[in-house]
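The complex is shown incomplete by one protein chain, all other protein chains being positioned as in the whole.
Each chain carries a letter (A and B) given by its place in the written order, and its residues are counted from 1.
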Amino acid sequence: MGNTYADQTAAQDAGKSPSSWKILWREIVRDKVALASLIFLGAVVVIVYGVSLVLDQKQIVTVDLFALNQPPSADFWLGTDYGGRDVFGQLIIGTRNSLSIGIIVTLLTGMIGILIGLASGYFGGTVDNVFMRFVDFFMILPTLMVVIAFVTAVPKYGIVSFSLIMTAFLWMGIARLIRSKALQERELEYVQASRTVGSSHLKIMFGQVLPNLSSIIIVTMTLNLAANIGLESGLSFLGFGFPESTPSLGTLVSYARNPQTLEFRWWIWLPASILILVLMLCINNVGQALKRATDARQRKG
Amino acid sequence: MPFLEVQDLKVHFPVRGGIFNRKLRSIKAVDGIRLAIEQGQTYGLVGESGSGKTTTGRAIIGLNPITSGTVLFEGKPILGGGVRSRPGFRRDIQMIFQDPYSSLNPKKRVLDIVAEPLRNFEKLSAQEERRRVQQLLEQVGLSPETIHKYPHEFSGGQRQRIGIARAIALKPKLIIADEPVSALDVSVQAQVLNFLKDIQKQLKLTYLFISHDLGIIRHMCDHIGIMYKGRYVEQGTTADIFENPQHIYTKRLITAIPDMDPSKRERLIKFREAVKAEYEQAYEQYFDEEGLAYPLRPVSKTHLAALPEKG
Partner (left out) sequence: MWKTTARRMIIMIPQILLLSILVFLLAKAMPGDALTGLLDPSIDPAALEAQRERLGLNNPWYVQYWDWFTKALQGDFGQSFRFKMPVADLIGQRMMNTVWLSLLTLVLTYLIAIPLGIISGRYHDTWADRMITGYTYLGFAAPLFIFALLMLWAFGFHFGWFPTEGSVTPGLTPGTWEHVVSKFYHILLPALSMALITTVTTVQLLRSEIIDTKQRDFIITARAKGASEARVYNRHILRNSLLPIAAFFGYEITGLIGGTVFIESIFSYPGMGQLFLSSISLRDFSVVTALVLLYGAASIIGALLSDMILSAVDPRIRIK
């Protein structure tokens, strides 16, 4: 009897079953807004990284005293800033820098958060207690101020130290999320089954439990990417992000802190502001679509 | 020398609370269990939910930490730090889980699930591994072509067969079956049970069979232990327990087994009520002040019961 059952299912098994990646992909394609956002993001990435290969960053950030604050023209598509630097060139390089640091910080925080969250949730008990007290402490820090203070305190300041500082204060959210999911997973019998067939804790954590968390990790990291780009440009806007020689989108917006620029020279700060807004909106759209995909109740079809 | 011997096993769980999260008291999930199983036999552990039967099984295989007591496997102690010192133990004792839905990782294909024990203990080439898994699937009555499927594509009974394939992959000697059919549809329970009996003969397996269903226990087991609140109430051969129950708790459990014959229904109900009345009347006589069973005393050579001291 069992054999006939099995034979039937085998007959249906023409192709392979859809993996979770395929489900996520299917959901994005179905959601027209998310698909458009993804295509736009892809285009931005290609253009920005492509064009910045051709552009000479040194030349763009060099002060040109004969072309201060010029409105858009054929020479300078988006005009120039108070140092006579080409805004369009800065916009391209700034987007590249903002995207790069956003991605780096998202990956680093993701890695730390996954490691700590997974260990904490999987082992529970004392390990969990120690890690969570640690996380609690980081959670209550006034992140923005502490990051700004660190940025000022670090003697050799550059892109690496900036991303490390951001990472140091931004890994807690994902760690908490992964922990709570891992706590649920470890109660499922497949984890105990893996123990009884002789798998080590490390193998179970990464080989068995982690794949079950993959979809929420993808969703969270996507949403975090938007948040990190926002925070980086915010810090650069306040003057505590990238140095001026390495423009980011926030650096361009920060010129608007001069009321004259804000009121009369929109070409310097408005394109960057709109680009940040659109980028974050698009990344969020993709993230929300992914989130719907992982929640079967909200799936579109 | 018994094949598996458990001596005075205790598993206590701490209860924490208060402002500083101190240990307040402990729950005695298993409180002094002794049992012995001979090779090739099936030993049934029966009790209500919370009686400690599952904890006993999980403690033997090392999923729950043991508070005190020893477990001897083929005469050698396997616990108390022995898990790592004797890796062979992991191969020899395997477990079948209660819930066929949560015991298979939903993100893994059948191939990965069944091959997991092989990957831990045997260095096989991908080809050999695949062949072994296909053999195992055939052995449990599933089509070898299903290795690339995910668990959610199978029915409950089929999933339990996958779990069994995983458990027998390493050719173990002892299998702890924790309520292996209670999550299944009644119509496939018998199928899986008979199949378990078949592979027991084929592979010369010894079972520790945990269940709350006395009907299944009677069908499957040679020896039976009845647990109540972490302690044994009665222990003996299947005949001892079903034909000559000594403890009032055992009697009540046995009368609660449903009967298929409707003509006996009236009589059965009357009998149940009589036993219930006796149980309520004699409860204090059979259990101590805390409502726990007394220590076991021999009734015959194979039969022990937790009877109060006479007098």
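Here is the rule we go by: contacts are C-beta pairs under 8 Å (C-beta built on N, C-alpha and C of every residue); 3 or more make two chains touch, one makes a residue touch a chain.
For clarity, every value in this text was computed on a predicted model and none was experimentally measured.
Colleague: Looking at A:I23, A:I112 or A:V146, which makes contact with the chain not pictured?
Modeller: A:V146
Colleague: Touching the missing chain, which residues of chain A?
Modeller: 133, 136-137, 139-146, 148-150, 152-153, 155, 226, 230, 233-234, 237-240, 253, 256-257, 259, 262-263, 266, 269, 273, 276-277, 280-281, 283-284, 288
To be clear about the criterion, only the chains that are shown with their structure count from here on.
Colleague: What is the distance, in whole Å, between the centres of chain A and chain B, each centre taken as the mean of its C-alpha atoms?
Modeller: It comes to 48 Å between the two C-alpha centres.
Colleague: Can you list the residues on chain A that touch chain B in the complex?
Modeller: Contact set of chain A toward chain B: 1-3, 5-7, 9-10, 13, 16-17, 20, 188-190, 192-199, 203, 208, 211-212, 214.
Colleague: For chain B, which residues count as touching chain A in their complex?
Modeller: Residue list for chain B touching chain A: 58, 61-63, 87, 90-91, 93-95, 97-99, 102-108, 116-117, 120-121, 140-143, 145-146, 148-150, 153-155, 157-158, 161, 163, 166-167, 169-170, 191, 195.
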